[in-house]
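What follows is a set of notes on a single structure, which appears directly below.
Removed from the display is one protein chain of the complex; every other protein chain stays in position.
Labels run A and B following the written order; every chain starts at residue 1.
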Amino acid sequence: MPIILENVSFSYSRKTPLETPALREISLRIEKGEFVGILGEKGAGKSTLTKLFNGLLRPEAGTVRIDGLDPSSKEAKRRIGMVFQQAADQLFCRTVYEEIAFGLLNFGYSKREAEERIYEAIDSVCLDQAALSRDPFSLSGGEMQRVALASALALRPDYLVLDEPITGLDPAGKKEILDTLRKIKNMGTAVITVTHNLKGFFPLLERVVLIKEGRITFQGSRESYLEKGCVPLPPIASMMKELRERGIPVNPAAFTVEDALEEILRVKSAFEKGSSLTATEGN
Amino acid sequence: MIRLEKVSYSYPDGTPALENINLTIKKGEFVGVIGKNGSGKSTLALQLSGLLKPGTGRVVIRGMDTRDPSRLQGIRKFVGVVFQNPETQFVGRTVEEDLAFGPENLCLPPVEIRRCVDMALAETELEKYRHRSPKTLSGGQGQCAALAGILAMRPECLIFDEVASMLDPESGIAVLETIKKLHKKGKTIVYITHNLEELHDADRILVMEKGKIKIEGDPESVFSDVFLQDLGLPLPSLIELAANLKTHGVIIPWESTTSPQNFAEEICRLFLRT
Partner (left out) sequence: MKEPVFSYVPGTSLLHRFDPRIKIAAVMLLGILTFRIENFEGIAALFAFFFALASLSGLPMKMFFRAIKPMMLFITFIFLAQLLFTDGKVLVSYWILQPSLEGLETGLKLAARFILLLLFAALLTASTNPSAITCGIERMLRPLPLRWLGITSFELATMMNISIAFLPLLFERVERTKAAQAARGMDFVKNPFRSVPALAIPLLRGVIRDAEELALAMESRGYQGSRRTSMHELSIQKNDWKALFVLAVFFIFVLFL
């Protein structure tokens, strides 16, 4: 069973003079095991959308169902793990162990059960078990974010919802988080992330949802998103698009350095073989 | 302009942040500083602006020693810093009011303050947001407003400490473009970042690691330095692609790696010739 949103609308400060519409008639379906990127400008409604998934906000119209459950039910909340941009906004315990235990105890797991899950969670975010006894605030930005991820994963959610998980981290921290997310996704958990870092996330995304002024303006595979090219693309993807426009037949789905290298070399040898071949014919 | 002589600095808890740094920033230069978190870049920014006094060594900003309290206001007038988070840099309820904060501290007369504010608004193209609350601006506009707040003090040297790291890529590019425009108008720029991509046009790049300057040079030589990878600083993807192509005998000149358009054009040129 998936996450299903049907005609969902939401406004902040409803029925007050400060009412501001945030989302309008959103319909969305997210299957188990998917990796979905929610893109859009600041204030487009991306973060509002994620808060609807676990009942932090309730829609004013339309329905949200998590595997058929009401999102504010305890079971639905367990199935949705959430991690926000700044891990520092939620860490408060003296050790990483207690930090991960917080969520588990809130959901009523026994100490023994919690312990087993804590070890499992710390493994799944590729942190050393020795880190469990450390002060979360002595960790690097990337490590802190992974502790936040672990505290969500300890509940064994089916969907992991992230709000700008790599913004503000340095390149090493970004890579740590992206590698961890790839692993989490491969273990079968759906990952839904709000991001504006296309370059970092693009190789991971399977599907892209673009939100503009509270409405979904695009929804589809990342390949079709590239074709449409409605926002600035990461440099490699943009370069490949330029090549195609100039009549060089490269695969538009190449957006990593390795892919691009392979594509260019392939085209190069093709050009060398048939020297009569011109660029336009090659397309 | 700004000279660091054998500057060392340790945090209050004893961990060293900078170790024996010698550095001169020349007038009109665009200096890029890059390094991982905790490499000492931000401490360097605070030293360069006199906001932090050196533990040992000396920082001289246009002949003024930063340890001399009577020169502080002179130093502030000469060099300004824009920080990472736009939200914690605003002190005013409207953009205009916020921009006036610096000139007010310099005790300028009201007419002069208005002139400074108008100039800073014009230079960052924020005139239409004059009466808006800075909190309602988008991330990129917010960072431009923070920059305008410094510009209103008319400094000659501007230091940027990871100003784009909280922004989406498009806003980051827009802010960087504004900074480059200021550089063309003669301002001295120190741009601190952990994104090498932003330093393509710098006059000079300093790579920091553990409180020391590890690599120093023009972008072309720094980008091809093998140590860069060891420091955990990924190359811009187009540069990496060019380097990989080179091992396969396809040479992309440095100038063509500046943008995807130039890169694609260069490849077309190469292929159509064969």
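Just so it is clear, a residue touches a chain if its C-beta (ideal position, glycine included) is under 8 Å from a C-beta of that chain, and two chains touch if they have at least 3 such contacts.
Everything quoted here is computed from the prediction, not taken from an experiment.
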Residue of B:G102, B:G172, B:P219 or B:P260 touching the missing chain in the full complex: B:G102
Touch with the omitted chain, as defined above, among B:K6, B:K27, B:R67 or B:R93: B:R93
Hidden partner chain, touching residue among B:R3, B:R62 or B:K77: B:K77
Chain A residues that touch the omitted chain in the full complex: 16-20, 51, 54, 56, 74, 77-78, 80-82, 84, 86, 88-92, 102-103, 105-107, 137, 151-152, 155
Residues of chain B (touch criterion as defined above) contacting the omitted chain: 46, 49, 51, 72-73, 76-77, 80-81, 83, 85, 87-94, 96-97, 100-111, 113-114, 117, 131, 135-136, 146, 149-150, 153
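Everything below uses one rule, namely that only the chains that are shown with their structure count from here on.
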Interchain centroid distance [CA atoms averaged], chain A/chain B, Å: 30
Footprint of chain B on chain A - complex, ascending: 41-43, 140-141, 167-173, 175, 196-199, 231-232, 234-236, 238-239, 241-243, 245-248, 257, 260-261, 264-265, 267-268, 271-272, 275, 278-279
Touching residues on chain B, where the partner in the complex is chain A: 36-38, 84, 138-139, 165-166, 168-170, 173, 194-195, 197, 232-234, 236-238, 240-241, 244-245, 248, 250, 260-261, 263-265, 267-268, 271-272, 274
